[in-house]
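Have a look at the structure below before the remarks.
Not every chain is included here, but those present sit where they belong.
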Amino acid sequence: MKHTEKCLYQVISRPEHELGRLIGVWYCDTRAMLEDRVSSIREVNIYEPHVYRHVIGPTEVLDFREGAYSAQTSYIVVRTMHDGEMLLFSAGRYVDEIVIDGGAARFRKRVVVSDSSRYDTLVAIPI
Amino acid sequence: MKHTEKCLYQVISRPEHELGRLIGVWYCDTRAMLEDRVSSIREVNIYEPHVYRHVIGPTEVLDFREGAYSAQTSYIVVRTMHDGEMLLFSAGRYVDEIVIDGGAARFRKRVVVSDSSRYDTLVAIPI
C-alpha cells in the first residue's frame, strides 16, 4: 500500500458538517498524512496519561454503491484522568465509506461528526 | 398501514415499571398518536438546538412466541448543548416486541424503562 494512497479521515463539528464545509479540525486525505498524525499523538501521549474509552453502538449500513458501503455509527468517548476523574469527552457519529479489499473490510473514508463544536475536544486526539 | 393500527410506545421509570404500572410519561398506543408526538417534537426542536446521542449495547433476544420476538437493549443518551456542554441525559433499557412483517423486522411494542424517575428527563423527548 503506497503512502500517497488517497483516503479521508476528518473530524468536524455537527454545525459545520450541516453547512457542507469540507475542512474540519482534522483533515487527512492521504495515508502519509494519517501516519504522520498517529506518530505525533503517540509522542504526546507519553506526557498525557489520560485514557479515552470509545463505546460505539451498532453500525447502520445505509447504502451500497460502486463497490463501497455507506455506514453510520454513534459513539461516546469517556476520558479518565490519572486521578480517576471521568468526563464525557465527545459524543457524535461516524459517517463511513467501507470497501472490501482482498476479503477484508477497510475504511476508505471516515468522517467524525462531533455533536459538540468545542474545539478543545476536537483538536486533542483522533476520535 | 392504517393510522389506527395498534402499537405501543411507552416511556416509564424503573420504579413504576417494577410496580406494574401501565401508564408512564409517554404512552402512545396507536400509530396516529405516535405520528402526532413526532410532529410536535420536530416543531419544538427548531427552538432547542440540543443534540441527543443514543448509544445502545447489543440486543438480547429473550423469547420467541406467537410470531413475536421479545428483546432487551441497554441504552445511554448524552445531551450536547449548543455551547458544547455535555451531560448524561438518560440511561435505561428498551423492552421490545418485534415482529417480522413482509421480510422486515418491525417494532410492535417499545417500552423505554428509564433508570431515573426524574420527570424532566422523561417528558422532554422520546428516548
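Going by the order they are written in, the chains are A and B; count residues from 1 in each one.
As a working rule, a residue touches a chain if its C-beta (ideal position, glycine included) is under 8 Å from a C-beta of that chain, and two chains touch if they have at least 3 such contacts.
Keep in mind the model is a prediction, meaning the values are calculated, not measured.
Novice: Copy number of the whole complex, given 2 identical chains are placed, is what?
Specialist: 3
Everything that follows uses one rule, which is that only the chains that are shown with their structure count from here on.
Novice: Measure off the straight-line distance from the CA centroid of subunit A to the CA centroid of subunit B, and report it in whole Å.
Specialist: 28
Novice: Along subunit A, where are the residues that touch subunit B in the complex?
Specialist: Interface residues on subunit A, with respect to subunit B: 14, 55-58, 74-76, 88, 90-93, 115-118, 121.
Novice: Tell me, which parts of subunit B touch subunit A in their complex?
Specialist: Going by the criterion above, the answer is residues 51, 53-58, 76, 78, 80, 83-84, 86-88.
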